[in-house]
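With one protein chain withheld, the remaining protein chains of the complex are depicted in position.
We just call them A, B, C and D in the order they show up, numbering each chain from 1.
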Amino acid sequence: MAQTTQTERTRTVDQIMDNYRSDEPGVRANLYRMLNFGRLAGTGKLVILPVDQGFEHGPARSFAANPAGYDPEYHVQLALDSGCNAYAAPYGSIQTIAHDYAGKIPLILKINNHDTLCDEVDPAPAQTSSVQDALRLGCAAVGFTIYPGSSHWKSMYEQLRGLSEEARAHGLAVVVWSYPRGSTLSKEGETGMDVVAYAAQIAAQLGAHIIKVKLPTDHLEQDAAKKVYQAEQIPIATLADRVKHIMQSTFAGKRIVVFSGGGKKGEDSIFDEARAIRDGGGNGSIIGRNSFQRPRADAIKFLQKVMDIYAGKVV
Amino acid sequence: MAQTTQTERTRTVDQIMDNYRSDEPGVRANLYRMLNFGRLAGTGKLVILPVDQGFEHGPARSFAANPAGYDPEYHVQLALDSGCNAYAAPYGSIQTIAHDYAGKIPLILKINNHDTLCDEVDPAPAQTSSVQDALRLGCAAVGFTIYPGSSHWKSMYEQLRGLSEEARAHGLAVVVWSYPRGSTLSKEGETGMDVVAYAAQIAAQLGAHIIKVKLPTDHLEQDAAKKVYQAEQIPIATLADRVKHIMQSTFAGKRIVVFSGGGKKGEDSIFDEARAIRDGGGNGSIIGRNSFQRPRADAIKFLQKVMDIYAGKVV
Amino acid sequence: MAQTTQTERTRTVDQIMDNYRSDEPGVRANLYRMLNFGRLAGTGKLVILPVDQGFEHGPARSFAANPAGYDPEYHVQLALDSGCNAYAAPYGSIQTIAHDYAGKIPLILKINNHDTLCDEVDPAPAQTSSVQDALRLGCAAVGFTIYPGSSHWKSMYEQLRGLSEEARAHGLAVVVWSYPRGSTLSKEGETGMDVVAYAAQIAAQLGAHIIKVKLPTDHLEQDAAKKVYQAEQIPIATLADRVKHIMQSTFAGKRIVVFSGGGKKGEDSIFDEARAIRDGGGNGSIIGRNSFQRPRADAIKFLQKVMDIYAGKVV
Amino acid sequence: MAQTTQTERTRTVDQIMDNYRSDEPGVRANLYRMLNFGRLAGTGKLVILPVDQGFEHGPARSFAANPAGYDPEYHVQLALDSGCNAYAAPYGSIQTIAHDYAGKIPLILKINNHDTLCDEVDPAPAQTSSVQDALRLGCAAVGFTIYPGSSHWKSMYEQLRGLSEEARAHGLAVVVWSYPRGSTLSKEGETGMDVVAYAAQIAAQLGAHIIKVKLPTDHLEQDAAKKVYQAEQIPIATLADRVKHIMQSTFAGKRIVVFSGGGKKGEDSIFDEARAIRDGGGNGSIIGRNSFQRPRADAIKFLQKVMDIYAGKVV
Partner (left out) sequence: MAQTTQTERTRTVDQIMDNYRSDEPGVRANLYRMLNFGRLAGTGKLVILPVDQGFEHGPARSFAANPAGYDPEYHVQLALDSGCNAYAAPYGSIQTIAHDYAGKIPLILKINNHDTLCDEVDPAPAQTSSVQDALRLGCAAVGFTIYPGSSHWKSMYEQLRGLSEEARAHGLAVVVWSYPRGSTLSKEGETGMDVVAYAAQIAAQLGAHIIKVKLPTDHLEQDAAKKVYQAEQIPIATLADRVKHIMQSTFAGKRIVVFSGGGKKGEDSIFDEARAIRDGGGNGSIIGRNSFQRPRADAIKFLQKVMDIYAGKVV
């Protein structure tokens, strides 16, 4: 695939940003910042390094495989060196590095979190930092997780709503992790095609500027939805099909959607996933454990290959 | 039925607006805007296009039948082209189109929503946007759903109360979707005559400027009410009778009431419903799935026929 | 009984108002307004027309017997024409008529309500309007229902407390409907002498300027109370005795107490009740269904006879 | 015991007030007011008349024995005439008399209350008035009940915390009624030595300026505490011992503690209690039912004898 010129790249980003034309200039500026930063700058594609696993899974489970990662500075430097578009982490991690890195790479403050010491069937994260914190620390965006399907959905959506309004009013972009979970969903339902598409739609309706979902399988969870997928013969056989359907489900592609890699796995399967995301029209990946649990040199090489797939520099 | 002159039309709207004479000028202006917009301008009748099904039922169930509808712009353009009085949708959808459409057609921001990933017997929607959002996005009104009969009725009414006060103080009209649901009601009770009339009265007492209810059946749900309907021989045999009783139950016709079409069905049954609404003195319809799940050309033709029934241009 | 002179009447009201001498001048002004308005002006007696049954019991159950009552204007006009001291109703009803009637008759905005679509054993009303609404609509007072004995008593008392403080600070009087209900009370306990006297005391302690309770029976509900009533031989045999005990229980008669008529019944039994209230030293009645469910001419005649009993014009 | 000179009395109060030297001058002024008022002025001892039984137990149970007590004015006049240091009551009672008595005797507004129409095993009072009310009504202090041991302990302590901060910032003293109750305590545990000492400590830590507890028995409720009382041989055999231990448990006597008399009983047993409180170093009594349920002349004589015991004028 031929490389793109600067003008083409600007056009690509402008086209995406045109879908956000009701947004405040401050929010737009921060979206531009992320889209125009790093190795994928100007391509309309994003690879973001998120490191909230210390909070979500505990420190040893997250960092023992590569102990350099116990230090938050390791991650933001990795994001910078590999050419990620942004680095996302909870308050403590961002606070530790903001003095030095704010302004060097777009920072996303993950303002709610959940730990697994008390792991509920119907989860709801705790708000662990604030829009004011994000502003003081020089961040470009706030990140928020919702668990559609949890019996606590109402309080999560309402908390997100309030924080989003405050973020937007202060020029911060809003990134929503939309992860279906809860007692009414089966385990495979959490990544079922219908459920993930629905979760993506909800995030879009709640005003997310960037939506993060898991890559869906071809499982169909809800009967009423299953009937429609079958009757209308919506193509969901390949991963690229499914990514395409997610993009469709987020205002016909008018929202930026990135996909998560999940637990650590082989490089090749992630490269395959990146190709499917690219081919389905997705905007990129959020890659955590698969980055920071490798040795640094490997991680950079690995991340850059993913980026090159998105950029069309490699097949 | 003869067509009406401009003076007659003005008089019709003034007569309706006279029932809102305690309201703030800003609210009155927005009610005037909706009553004087579109193909039914000046008739005192309203057809509103509501598109919250992506949130309420999921994207595929809502839009796969007519994939153009995945894009929020499709709907507002459909509302405009068919001559609807207003377009109603949740935050994400309105945010996507407000930059271009605010000022071209009255927008109603639906500020609470409910999804069906976790579908409770006693539902309560989440607040998903705010009065401030509606103002920033140039809307004419906010929309809010209550579920009378749900065990969460108190928190819903109180949330509506607070938002209504804020909306009115900022000159926005308040549209209330009043849908009885909950563990104490039977399935047919949700559309029973007594229950829907009660739900309409509650919306009126809570200060709704425009009330939306489902078309009631002749089922009578509550014993204490049934006795009165029978003793007083309240006519509820025909749909027009029932619409008339709803209008009576909303301050003897002093509130604007529109009726919802429900799931997709044959055109003729909707035309029949429109005739009954018109003959019973109702103010019109909110028609969602029956509009946007048809191909665009059909939808426009279909919506305009409904409008012509209301306008008295066709029988 | 001889008619009273103007000076005597002024003295009567001043004497009552002397019990409110810690209150703000604005609150006192509104209490004066109610005591000096209508056919009972200056007598220290009150007959108030309350119409919240549309919300509390549903529209047909309330208004089908006399369909003129579907229109809120019917009621305020009835209150005015019959010479009531004030008219009380929920937000929607007051909003509909305030433009024309504020200033013509004292209005009481009933700021919480309960419907019977979801009718709990331990009820708690929803706040449906605000002090700010009452001010904007030109009301003289706000009304609030508490259900002592309900497991939700704490949240109701606290909501009343906050609203009362706000109301008083803005010069509005506070009328409290104190209706014992809840899982720990028997059905007849709800109107038991000890329970109603206790509910009246609670309303007084919570700062009610006007207290509304149901007429008590001679049933004694709580063992600890029963012992005292028997040991101290508190007279409760006649209705007048019981009214007297209620007055005693509200600061030895230093608070205005009016009694509710309950469901529709024969005129004579209501006249008897009025005589007992008068003879027991009560301040009057709140009469809803027994007024508006009669034809208008009958209702006016009926209400005026009740007033004349209070005024001592008839026996 | 010889009578004290004015200089000695001033020294006594100054010594107590020295323990409150971190407090705001406004708070100190109000503590001085109570300590320097009435028959016990300047002795460092307090007898306070509290009348919240109308709310807590109902009007007849409280006042039928001496019906003059239905009138709130009776009580404040009794407090004044008998020489009490202060009068404490809920909002309604204080509101009724504040116009005339504020400034004549220190008033304590009891800002939370509990009734027994719905009497829970794990109680939590309702806030029934506010710091702003206390200021407007000219009170010297606010009173607040907590029930340590109730499953609602957290919400009570947090409500007290907020109100205390507000009270202190406005120069009002804070009186805490600390009454252990709840499903984890046995009936006798509520007045057990370990439990009452713990409740007194909690009130002190929460910032109470004056602490009110019940007189403890020698029962020991909690195993972990029992072991320590036995191992360390803490003297708790006599009532004076137990009072002494309570004083120790409230910062080694650095907080004012008064003890409640409980239900009506013989005069002599109350005089004995007063002697024990005095001998154990306690600051006095809160005496409600034992005062106002006697005829006025008896009550004054009775209260003054209690005061004289505290003042050391009688043995």
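The rule we apply is simple: a residue touches a chain if its C-beta (ideal position, glycine included) is under 8 Å from a C-beta of that chain, and two chains touch if they have at least 3 such contacts.
Being a predicted model, the structure only gives us computed values, none of them experimental.
Student: Give me the visible chains that the unshown chain touches, in label order.
Tutor: In the entire complex, chains touched by the missing one are A, D.
Student: Can you tell me which of A:42, A:90, A:143 or A:180 touches the chain that was removed from the display?
Tutor: A:90
Student: Which one, D:201, D:260, D:285 or D:304, makes contact with the chain that was left out?
Tutor: For the chain that is not drawn, the touching residue is D:201.
Student: Tell me which residue among A:105, A:137 or A:287 touches the hidden chain in the full complex.
Tutor: Of all options in A:105, A:137 or A:287, contact with the hidden chain holds for A:137.
Student: Just the residue numbers, please: which parts of subunit D touch the chain that's not shown?
Tutor: Counting only subunit D, the missing chain is touched by 19, 21-23, 148-151, 153-155, 157-158, 161, 165, 180, 182, 184-185, 194-195, 197-202, 204-208, 222, 224-225, 228-229, 232, 234, 245, 248-249, 251-252, 254-255.
Student: Need a quick check: the contact residues on subunit A for the chain that isn't drawn.
Tutor: 54-55, 57-61, 64-65, 67, 70-72, 90-93, 95-100, 113, 115-120, 124-130, 132-133, 137
The criterion applied here is as follows: only the chains that are shown with their structure count from here on.
Student: Listed by label, which chains are in contact with subunit B and with subunit D?
Tutor: C
Student: How would you label the subunit A and subunit B contact, same or different, if same means the shared numbers make up over half of all numbers there?
Tutor: Different; most numbers are used by only one of subunit A and subunit B.
Student: Taking the mean of the CA coordinates per chain, how far is subunit A from subunit B in Å?
Tutor: 36
Student: How many Å are there between the centre of subunit A and the centre of subunit D, using C-alpha atoms for each centre?
Tutor: 59
Student: Where does subunit C touch two or more other chains at once, residue-wise?
Tutor: none
Student: Going by the touch rule set out above, what shape does the chain contact graph take here: line, ring, star, complete or other?
Tutor: Its topology is that of a line.
Student: Applying that definition of touch, give me each pair of chains that meets it.
Tutor: Every touching chain pair, ordered by label, is A-B, B-C, C-D.
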